[in-house]
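Right, chain A next:
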Amino acid sequence: MRLSGPLLVVLILTHLFINLMTGDGVNQIDFAFVAGKWAAPLWKIWDLTMLVLAMLHGGNGMRLLINDYAQRPWMKKLLHGALGVAVIGIIVLGSLVIFTFDPCPTGTDPELLNIELCKELGRL
Partner candidate 1 sequence: MTATVETPAVGEVASIQVKLRILRSNPEGTADHAPGEAYWQEFEIEAHATDRVLDALHKIKWEQDGSLAFRRSCAHGVCGSDAMRINARNRLACKTLLKDLNPAKPIIVEPIKGLPVEKDLIVDMEPFFASYREIMPFLMTTGNAPTRERLQSPEERQRFDDTTKCIMCAACTTSCPVFWTDGQYFGPQAIVGAHRFIFDSRDEGQWDRLEILNDKAGVWKCRTAFNCTEACPRGIEVTKAISEVKKALTTGEI
Partner candidate 2 sequence: MTHHEYDVVIVGAGGAGMRAALESSQRARTAVLTKLYPTRSHTGAAQGGMAAALANVEDDSAEWHVFDTIKGGDYLVDQDAAEILCNEAIDAVLDLEKMGLPFNRTPDGKVDQRRFGGHTRNHGEAAVRRACYSADRTGHMILQTLYQQCIKQEVEFFNEYYVLDLILDGDPQQAGPGEEVAVAGVVALELSTGEVHTFRAKSVIFATGGAGKIFKTTSNAHTLTGDGMGIALTAGLPLEDMEFFQFHPTGLAGLGILLSEAARGEGGILRNSEGERFMERYAPTIKDLAPRDMVARAMANEVREGRGAGPHKDYVLLDLTHLEPAHIDEKLPDITEFARTYLGVEPYTEPVPVYPTAHYAMGGIPTTVKGEVLRNNTDVVKGLYAAGECACVSVHGANRLGTNSLLDINVFGRRAGIAAAEYAASVEAAPVLRDDAAARVEGIVTRLLGTVGGEGTARVADVRKALQETMDRNVQVFRDAASLEEARGVVAELKKRYESVAIHDRGRRFNTDLLEAIELGFLLEIAEVVVEGALAREESRGGHYREDFPTRDDERFLHHTMAYATPDGVRLDTKPVVITKYQPMERKY
C-alpha cells in the first residue's frame, strides 16, 4: 500500500494527464491513439506497471474491505476467491494485451489505424 501508493500517483496522474488533458482530451482516444502510444516501449512498461501495481494495490485494498465487512467465514472465503480470480485474471489479460498488441491488424479499415505508424512499420 505504502509503496504502490506514491508510485501510482505518478503513473496514474501522468496517464490521465496525457490521455485526457493534452491534445484533444477524451475525443482523441481511439484505436489509433492507443497504437501510437504503445509504439513506444516506455508507454508499454508504463501501462504495465500501472496495471500490475494498481491491481495489487486495489486488490489488497479490497481484501481489507472484505475482511472488515464480510461477517460469515464462508462469505469471506467466497469473496476473497472471487477477488483473487479477478485480480489475477485482469493482470494476465492486461499483460497479454499489452505484449501481443498488434497495431496494424490485417483486414482492418485503414481509416481506423494509425496510418503513419503502420507505414513506418512497413505494414501498409
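Regarding candidate selection, all candidates are chains of the complex that A comes from, given by their letters.
Heads up, the rule we're going with is that a residue touches a chain if its C-beta (ideal position, glycine included) is under 8 Å from a C-beta of that chain, and two chains touch if they have at least 3 such contacts; residues count from 1.
Keep in mind it's a predicted model, so treat the numbers as computed, not measured.
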(message) Judged by that same contact rule, which candidate in 1 or 2 sits against chain A in the complex?
(response) 1
(request) Enumerate the contact residues on chain A facing candidate 1 in the complex. (result) 67-69
